[in-house]
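As you look at this complex, bear in mind that one protein chain is not there, while each of the others sits in place.
Entry: chain A
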């Protein structure tokens, strides 16, 4: 295994509740979801977690950040901003895992949600747009080799 084996996957997730929920509860709920997701990845056996991180938007300057490198090590979560209650939360998950497709990541996240949420709570989770599901590795190349992605026509932003 080397760095190139980790497949970058982005999942955009929306949470919606009928009643406003306190930040501490969102933190706990999403943290449990995150841990369940990491556990399911680990249970697959052929997948290795490089880093799974997520940022839940609370407001312009408030967020909860989640980070996990290993299901056994648990999920590290950190809140920054003003404590408040929210009905909606948008979150971006950035997952770097070996042998894990976008489709499979979505499936495992949905499974984890079903086990995390108490159905009576009326909180919904929706995973947004799916990026193209290729199992291409992240390409690294050396100094004198042509870039396999842009054939040396690098874009300067």
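Please note the rule applied: contacts are C-beta pairs under 8 Å (C-beta built on N, C-alpha and C of every residue); 3 or more make two chains touch, one makes a residue touch a chain; residues count from 1.
Assume contacts and distances are computed from a predicted model.
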The chain not rendered here carries, per UniProt and among "Fe-S cluster assembly scaffold protein NifU", "Branched-chain amino acid ABC transporter permease", "Cobalamin biosynthesis protein CobW" or "Cytochrome", the name "Cobalamin biosynthesis protein CobW"
For the chain that's not shown, point to the residue among A:51, A:88, A:107 or A:124 touching it. A:51
Residue-wise, where is chain A in contact with the chain that is not depicted? 1-4, 6, 8-10, 12, 50-51, 53-55, 57, 60-63, 65, 67-70, 73, 76, 78, 80-81, 92, 94, 96, 131, 138-143, 147, 149-150, 154-157
